[in-house]
Each structure stands twice: as structure tokens, then as C-alpha cells.
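Notes to accompany the following structure.
Of the protein chains in this complex, all but one are displayed in their positions.
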Amino acid sequence: MLLNQFLFLAAILFCIGVYGVLTRKNGVLVLMSIEVILNAVNINLVAFGAYNDDVSGQVFALFLIAVAAAEVGVGLAIILLMYRNRQSISVADADALHG
Amino acid sequence: MFSAEVATDISWILENAWIIPAIPAASFLLILFFGKKTPGGGHWIGITSVLAIFALSLWSAVAWIGYVDDSHGAEAEAEHAAVVEEFAVGDTLTLAAAEEPVEGEEHAVEATPGPILSERDWFSIAPFDTFKIGTLVDGQSVMLLFVVTFISSLVHIFSVDYVAGDRRYTHYFAFLSLFTSAMLFMVLSSNTLQLIVGWELVGVCSFALIGHWWEEKPNSDAALKAFLTNRVGDIGLLVGMTILFFAAGGTFDITTINTMAGAGEIGQGTLLVASLCLLGAVMSKSGQFILHTWLPDAMAGPTPVSALIHAATMVVAGIYLVGRLYSVFWVGLAIPGSNINALALIGGVTCVFGGMLAFVQNDIKKVLAYSTVSQLGYMALALGVGAWTAGMFHLFTHAFFKACLFLGAGSLSHACHHSFDMKAEMGGLRKIMPKTFITFVIGSLALAGIPPMAGFWSKDEILAGAGVWPGTGGNGTYYIPFIFGMITAALTAAYMSRVIWLVFFGQYRGHSQPHENGPLITVPLMILAFMATVVGFLNMPPAFATAIGLPESWGERFGHYVEPAGIASFPGDLGHANPSLSLAIVASLLAAGAGGVVWLYYQALYRKDSMATEVTGGLKDKHKVLAAGHTMLVNKYYLDDLYTETIAMGTKGPIAKAAYWFNQNVLDGVIDTVGKGTVGLGRFVYRYIDQGAIDGSVRGMGVGADDSGQMLRKVQSGKIRQYAMLMFGGAVVLVAVFIVAV
Partner (left out) sequence: MSELLDTWGITVMVFLPLVGALIMMLVPAADEEMHKVIALATTLATGVWGAIMLWPSNFDYDNTAQLQFVTDKRWIDIVNARYTVGIDGISLPLIALTLLVVPLVIIYSWNHIPSPGNAKAFLMLTLVLHTGMLGSFVAQDLVLFFVFFEVVLLPMYFMIGVWGGEQRMYAAIKFFLFTLFGSALMLVSFLALYWATGAETFNMVGLAERVDSENVKLATQVWIFGGMFLGFGIKVPMFPFHTWLPDAHTQAPTQGSVILAAVLLKLGTYGFVRIAIPILPKAAIEWAPVIGALAVIGIIYGALGCLAQTDMKRLIAFSSVAHMGYVMLGIATLTTFGINAAIFGMVAHGLITGMLFFIAGSIKERFHTLEIKRLGGLILQMPKMGWILGFTTMASLGLPGLAGFWGEFPAILAAYQPAAGLSTGLFRFYMVVAAIGTVLAAAYLLWLLQRTAFGTPSEEFADDPEIHDMVITEWIAWVPMLILIVLFGFMPGLIFDVTDGAVQAGLSAIGAG
């Protein structure tokens, strides 16, 4: 079984995603990076499912894809509103919650 | 009801006396809410109600007299009833027997019927008996009912003209009604709790009426001073009544407290403390030295109010209280067989002190106010030496002649530019205002105790009651109070002749056109003057009655009907002083002499300068020579002055001035200092302790929490990526910890 390879791929994708979330100012790119992180999780779920000969891992992955789609929808809506209000989609500008 | 079995028929009014205070209370509300809309601004409501209760009071007085006679008759009958039983309760027969004058009964102290109590439940608190509210009708309360309603009626009528056009005419009558109601409520109290209620209510009416013209600050200051001084005394009232409540086994009932005190069921020490506490209340309410300072200031109110409240009725509440709880004071202060006690001493000092102060006043109302202080001292002295009846009788007579004098002063002021200044605005009014003049002189003679006016009889009884004069008996030998009393007798006559001279004789010194007042003002004066002349005879000695050709039973009627002698709630061992002809003559001569000397002095002054009101500088220079005694005979013109200078002026000048100075600076100073100091202390405590220490520590905690929050808020930058960084960093640390640990 090539579990290690899958996990390795997932880890790399996860790190790329985290890197993107942390470094990108562009809100759309941050969202995309989050998608990457989620897909890393998906790969892990499917890989472990296959490894344990259990179908529930894939079922979880399907759910996750659906949730991710919804999340992107909400996220893009937020970014759209942000753009309308501030003419910018830079997450660095959105600091209204500072203490 | 002590004598319910004996007395066979109790008049309706004596059992339903509550209606007497209820009527003016209703009148108060009516005037308050509808007064402005009725013609006359509501005075008709007040006058109608007060006349109605005067009628009811007369009825109750008649009924009480009938009741006393009845029960004496019934007692006589009851003695027969031992033989013939059906006579004992046969009311028609008893009544018939009682209606005839019962003669030959005055041989000894006979038992008067006990008070008539009509009570209903008020509220209850375990484990004590249900507290009651009700009326206690006996001679003392009926006497005061009569006095209060009588004076109040005349004052109401007088006021219609006197305060006409006042800025708060309706309000004035409303408060007169409320005062009358509260005073009657207090007088009729059957228990001490109710008495406290009435006591304070009259105080608040006094407050409202002293400060009637409250736009001017001195008036409201005077009102505040009166109320606060009385509150100081009320500490004693509250504490004293509390002590009596527990000493009597948890009851406020006056009769029970008195009975238990008289029977020795309450320790003398307890009674002493209680009576000293109550004495504090008496001193403030009845203007006794050293709490009297509010009374002269209270003259800031309208004059009829001064007549009603600050001369005739409210200020005697303290005297009434002592008389009401007499067994307590009798035992507590150990009055019988002694020669000094706190009450007699305070009374004695007050009457002399007040009398001297009356000398140096130029404001006629202030003279009368100090005179009231002095006379109240007389009453306290009387009660202090054990002369209960004399004290109450003086209360009775004083109400008439002092109300007469005050209303007279009001009449003068009404005519003279609304001023009370005898020196600047009066003089020579004898011709211009004859009615006021005559009534005022009658009142003054009564006050000075010149026979046969009312004051003479009551003053004489008090002096006899001190038990010092040979052959008077009494309840002890009170030398010091007796001497004070004699001095006051002289002083009173002296300052009143000064007033009469300055106001009515000499030349008019004012700037207006004085005129005699209308009948609404002069008729009440005449009625009061008439009363001041005749009421003294109510308690003339029986011997005197026979001497002027009246039946002996006409003597001492006042004591007979008012004094609750021989019942359990009144001191049983109270002795009665014998009237002394020699004492009466000496005291009257003393008064007449003192008055005469002052008179001569002013006459001499007038002859020198018709506008003069006091010794001028030049006169004083010469006086030094005179005082050296060298030119006494050189200038006869000044001879008359010698007496006045040495006797009257010696008192008037240095002593009274010093006393007044003491009064104004030391006593008032102490009160002012205490007041200011208290405010200062309040400010200090508030600023440093409350806002500084206590509040500071509380705020400290808040500030601490706030500061730590300020530090932490820097972490919350609002930048998403920073949060994400922290989150992932945290996750990495956790993973590391996990790996290392596992």
C-alpha cells in the first residue's frame, strides 16, 4: 500500500495552503489556499479509508467537498462585500476587530 | 373605663370626641383642594369648622362637668345604695340628684371620675397587646379642647382681616385648620404613640406657618431653626417614650403607664431616666432655657399664628405632656418632700432668664415671645414643685391674656406700616387706637399678675405651691424656684409697663397714618380681654368666694373639674397648697412696684424729650455723677430716674444685655458652630473617607482589571493573517509537545 506517498502529498499540499493563507494579502488567494488545505484533508481521508478498507472515509470526503463549496460561496460573498465597501480585497486592510 | 359602673350616663360627645379633631382635618383637605374656588378663598370653610368644633368643645366641657357632678352624686348615691339597692343604677334619680348644686362636698380630696377612654384597634405586633388608637377624655383634655378651639376660633376671625390679600391666603387657612386638628388630636391622645404623632404634626404646622412668607430667607431660616430645635428635643421624646413602653410591660397606654408609675411597679431609676429624657422634649417644645432660642425667631410668622401656636397652644404641649404623665415625673423626679428638682430648676431659670431678655427688645413681638418663654417657665416651675392644678390653671389663663396681647400687637402692626418696632414706629397710640389700647392694657395687667386679673390668680397659686411662704403647705419647700418666681413677678410687670409706655404713651414716632382697626380685629381682642379679666375667678380660693358673698362651692371650680385627683393614674399623695393672703399681697405689691418704677422712669424721660425712648448719651454721663450719689438732690428732675437706673436699669442694662449676649453668641453660637461643624464634618467624611478611601479601593480593583485589559488588547490586532499565524504556530507547538511527550 502506498499510504506514505498519499500522506506525503497531503502534507505538502497542506503546507502550501498554510503558506498561502499566511502570506497572501489577496482575499481570493487566501480562499484558494484554504481550499488547498481542505483538499489535503480530503486526500488523507480517502487514503486512510482505502487503507482500512472502510468506505466511510470517502463518504466524509464527499461531505467535505460539499461543505467546502458552501464555504467558498460564503467566503466569496464576504470578499465581494468587502470590495464594495472598501474598494479592496486585501485582508490586511480588514482589521476593524482590533482591540 | 374606671368609673363606668359609677357614672350612669356618659354624654355622647365624651365617647365620640374623635370627631373634634376630625372636623378641622376635613376642613384642611377641603380648603386645600377647593379653597381657592370658593368665595373668600376658603376662609369660610375654616371658620365654619372651627366654630363647629368650638361648639362641640363647649358641649364636651358641659358634659364633662355634668359627668363629674354625676359621679359624685352617684358616689353619694352608691353609699345609700348599700341600703337601698335599686337607687344605685337608677339613672333618672341619680341625675335628678346631681343636677342640684352639690354643696358641702369640698371638705376633702374627693375621687374624681376617671378618664373616659374610647379606643379601637390600631395595629398589632406580637408579643405585645394590640396597640390602640383612641381618645382619652378627662378634665385636662377637655380644658385644652376648650382653650384650643376658643383661641383658634378667634384667631381665624381675626385673620380674615389681618391677612387679607396675602399671597397665600388660602394656604394660610388650610394650615390653621391642620394645626387645630393636630393639636386636638394630640390633646385627646389615649396613648403615648398617638401623642408623639400629634406632637410632631403640630411641629410641622408650626414649621409651615413660621415660614409662611418663605420667599425671604430669614423666615425660612426661622422655620428651620424651630423644626430642628424641636427635633433635638424629640430625641428625648422618642427615647423617653421607648423607656416607658418597656417599663410598663409593653404598652403605650397613658393610663397604664401612669398607674404603674404611681403604684411603684416601675423602678424610680427608670422613671428618672425617662422623665429626664422627656424633659428634653419639654424644653424644646415649650421653649425652656436652653432650647428656647427658636421661639423668638418663630415670630417671623404671621402674628395670629404667633398668638395661636407660639403663645396659647402649641408651645404648651410640653407642659401638657408633663401634666399628662404626671405620675412618671412625680416619682421619677421625686417631687414630693423635696426642695429642688430638674423640672422646677429649669422652669425657674427659664422664667427669670426669659423675663430679663424681654427688657432689651425693641420689637413688640419679641418682647411678647420672651414673655411667653418666661411664662412657660412659670408653668414648668409649677409642675416641678408639685402644684399640678396651679400649672394647668396658669396654662389656661395664660392662653387668654397672651393671645390677647399677641393679637393686640398684630392690631398695632396692622395700623402702623406692618412694623413691630416699638421705638421707631409706635408711641402715643392711646388716643388713636383706643380699643386696642384698652384690651392691650387689660392683657398686660393680667400678665403682670395684678389683681383681680386672670394672671394674678394662677401666678399666686404657683407661688403658694412652692410651699415656702409660711402656712402654704404644698409638696415640699422649693426655696430657689420660689425666689425665681418672685423675681419674675416683678420683672414681668416691669417690662410690660415699658411696652405700654413705648407703644401707647409719649408721642407718635412713626411715619404712617395709624388708625383703629375694624371689628374683625377688635372684637376678638375684646372677647379675649374679657376672658383675661374673668377666667381667674374660676379657681379662686373658697375663702375668697365667701368673702365676696358667693357660695363657698364656687371656689376652686377649675381644680375641681380639671384635676383628676384620687384616681389611680394620678399621684395619690399630691398635696394642695393653701392660698395665702399675705403672699398674694406681697407678690402683687412687688409687681405693682416694679411696674410703677419703670413707669416713672419713662415719664421722666418723656418730660425731658417727648421723642426719647431711651437714655441718651448725655443722660448717661450725668448718670455717672448720679451714681456717685453727689448730685442726687441737686436736680430733682433726675431723682425719679435714680430708682429706675439702679433697680430696673441695673437689671435691664448689664445683666439682661449679658444674658442676651450669651443667648445670641454663646447658645446660638454653639448651635451655629455645631451646625457648621456638622456640615464641615460631613464634607470631610465625604471627600476623604467616602470618595477617597472606600470608593478608592473599589475603583482600584476596577482600574487593575482595566489596565490588564489594556495590555492584552494589543494582542488583538484584527489582522486575520496574524491570527492564523498564531493559530498554526500554536498547532505546531502542540504537535511538537505531542510528539515529544509520546
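Letters A and B mark the chains as written, and numbering starts fresh at 1 in each.
Heads up, the rule we're going with is that a residue touches a chain if its C-beta (ideal position, glycine included) is under 8 Å from a C-beta of that chain, and two chains touch if they have at least 3 such contacts.
No experiment lies behind these values; they were computed from the predicted model shown.
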Query raised in the report: Relative to the complete complex, which of the depicted chains are touched by the chain excluded from display?
Result: B
Query raised in the report: Of B:Y67, B:F227, B:W457 or B:W599, which residue touches the hidden chain?
Result: B:F227
Query raised in the report: Per the definition of touch given earlier, which of B:D573, B:D609, B:D690 or B:D707 contacts the omitted chain?
Result: B:D690
**Report entry** Contact residue for the chain not shown (choose from B:P39, B:G165, B:G269 or B:G702)
**Finding:** B:G702
Requested in this report: Have a look at B:S124, B:Q268 or B:S582 and name the one touching the chain we're not showing.
Outcome: B:S124
Report task. Quickly run down the residues of subunit B that touch the omitted chain. Result -> 121-128, 196-201, 204, 207, 211, 214-215, 217, 220-221, 224, 227-228, 231-232, 234-235, 238-239, 242-243, 245-246, 675, 678-679, 681-683, 685-687, 690, 694-695, 698, 701-702
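We adopt the following convention: only the chains that are shown with their structure count from here on.
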Report summary line: Expressed in whole Å, how far the mean CA point of subunit A lies from that of subunit B is 96
Query raised in the report: Which residues of subunit B touch subunit A in their complex?
Result: 712-721, 724-725, 728
Query raised in the report: Which part of subunit A faces subunit B closely enough to touch in the complex?
Result: 18, 21-23, 25, 30, 91-92, 94-99
